[in-house]
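Note that this complex is displayed minus one protein chain, with the remaining chains in position.
Then we have chain A:
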Amino acid sequence: MASLKHLPAVKGAKVLMVGAGGIGCELLKTLALSGFQDIHIIDMDTIEVSNLNRQFLFRQSHVGQSKAKVAREAVLKFRPHISITPYHANVKDSDFNVDFFKQFNVVLNGLDNLDARRHVNRLCLAADVPLIESGTTGFLGQVTVHVKGRTECYECQPKPAPKTYPVCTITSTPSKFVHCIVWAKELLFAKLFGDKNQANDLNVRSSDGASSSKQAEDVFEHRKDEDIEQYGRRIYDHVFGYNIEVALSNEETWKNRNRPKPIYSSEFMPNDLSQQNGSMEKNGAANDISSVSAMASLGMKNPQDVWSLKENSRVFLEALKLFFLKREKEIGNLTFDKDDQLAVEFVTAAANIRAASFGIPLHSLFEAKGIAGNIVHAVATTNAIIAGLIVIEAIKVLKNDTKNYRMTYCLEHPTRKMLLMPVEPFEPNRSCYVCSETPLSLEINTHHAKLRDFVEKIVKAMLGMSLPLIMHGSALLYEIGDDLDEEMVANYAANLDKVLSELPTPVTSGTMLTIEDLQQELSCQINIKHREEFDEEKEPDGMVLSGWTQAPSVVKDDKESIANAGSTSNEPSVEAEKNDEIEIPPEKKRKLSEISEAVYPDLSSVDGDTRNPDKLQVLDDDDELMIFDNWDSVTDKKIRMQ
């Protein structure tokens, strides 16, 4: 008899779904068909056109509406008598606190970012509610089960860090198209349209860097009464011409590299631009900012086309002009957004011109958009499969069928004949700072580093806390919260600008700090060690946190190949062979069954079957096991540069 069909457990269950996107739509449908009757669903997003190829509960007419609410309506059409409670909100809102989580029997994640996943993991640990986590990229996917004290938590294993590039590769020696994209998006776009006060490495460092930087600052300023066409050409000539000349003057750099070619706008454009370039009239009627497009005004249609250098130059100048003429109010506050057509056009053109200068192949807007926006490749089938697997695990969790919990990988290429590969969950990592109480250790220069650096780089960026409280013994050094009085706020603000050793309660070598997040009910300890010097290239933050696990570099490489899969119009470049390179640290190999069952796990429990050599195979050769941990979880992070 199929013991999986345990309807009472399913009918009586109250479940929380976080995310109503690709996995979420499939999951909500499958839960409803499987007999679940009380489902709560949180999603802060609204529906977009590019969702419709897989988020099948949504239609064109729903674009702009709440995903959680529309998903509910759609499912009620075929299962009208169940209860679905939607929340059009951020799961990090304070309403969704530990007490809120405690009302559920199981939490099911269908999220697209690391930050929210970590947050939900912590709330599930604090509320002691089992969590089923999932993720997909193209044809790859995985489902994992996290039960406090029994299996590892979501943060027990290292997560791939966002891909980073050395500054000089971006500013001076790009060798791949992605380097040109990073330059166009993070440096040039930010310089021209973003916050002017942000530090920016746009100008190449030359031997006389100090004197030229002052002059260079003025170059990007749009002078009063300066003709916009003139301004555009001045910028063009400066970044693609003059800056390359300056870089070329540094002979050392080019000893073992191909020398780039300076490009000036006069090569492609006669001086009388206005006739050559697009006419504003085509955009004239469009007051809607989202429809302002350089491609449209130049009469270019196909985003799959690779433009010539001349076409890129025209798009560059046209896009720049349109920003100043149509979107002037936003200038100074813009950040790159993959859904901003004009921004994508500008970045594509700028990246291509730079690529041409460095002899790197040019790319289409479609491809450039994928790279610049870190777009996750997504298909309906993988999401459907993953949703089915989530529900199977959810039913096991509700029946407390602990011995049969599995993490399952959905593969593109079969491994030992398997496309769907189940593996026993790992036991908790005893040195995980989230689910165990092991202290972390931080090397930092306590005489130079300010409390602000510590809060931003360690507490927020690395520990993922949003409402932190920092204590030294019983003394409060810092906290964020709604209920603080003015005096405290002023006090904390003053502390932020002090170096650690000069705080009211000085933080020095040997100090043990306690960091808490009241919303996540997470508390951890950090042992401070003073260190004078840090390597600027390798340790750009000027601090080293240990005990907090950074991703192994092979995972990063793999992440990159996925993120860049959009750069070819072929299949994703990920191969099973590559995945085999990913290693699991040896200490992670302990498994639940080994604690209770010594050497050989109890095979008869696996499926109620007699001993089966197939099962043994899966259970005992996990050194071949693959981990692809939520590549998509990190793709919403900006490409960091150090």
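Things worth noting here:
Here, contacts are C-beta pairs under 8 Å (C-beta built on N, C-alpha and C of every residue); 3 or more make two chains touch, one makes a residue touch a chain; residues count from 1.
One rule holds in what follows: contacts and distances are computed from a predicted model.
The complex includes a chain that is not drawn, and of the options "Ubiquitin-like 1-activating enzyme E1A", "NADH-ubiquinone oxidoreductase chain 4", "Methyltransferase domain-containing protein" or "Ribonuclease p/mrp protein subunit pop5" the UniProt name matching it is "Ubiquitin-like 1-activating enzyme E1A". Listed residues A:L52, A:I331, A:M488 or A:V544: the one in touch with the omitted chain is A:L52.
Annotation: of A:R354, A:R406 or A:H472, A:R406 touches the absent chain (contact as defined above). Only one of the listed residues, A:A116, A:V391 or A:A449, touches the absent chain: A:V391. In the complete complex, the hidden chain is touched by one of A:G138, A:P174 or A:P428, namely A:G138. Of the options A:L114, A:V129 or A:V376, the residue whose C-beta touches the omitted chain is A:V376.
Of the residues in chain A, those that touch the hidden partner chain are 1-2, 4-5, 26, 29-30, 32-35, 49-50, 52-54, 56, 59-60, 75, 77-80, 138-139, 301-304, 366, 370, 375-382, 384-385, 387-389, 391-392, 395, 406, 408, 410, 412-414, 417-422, 565-566, 568-573, 575, 606-610, 613-615, 617-618.
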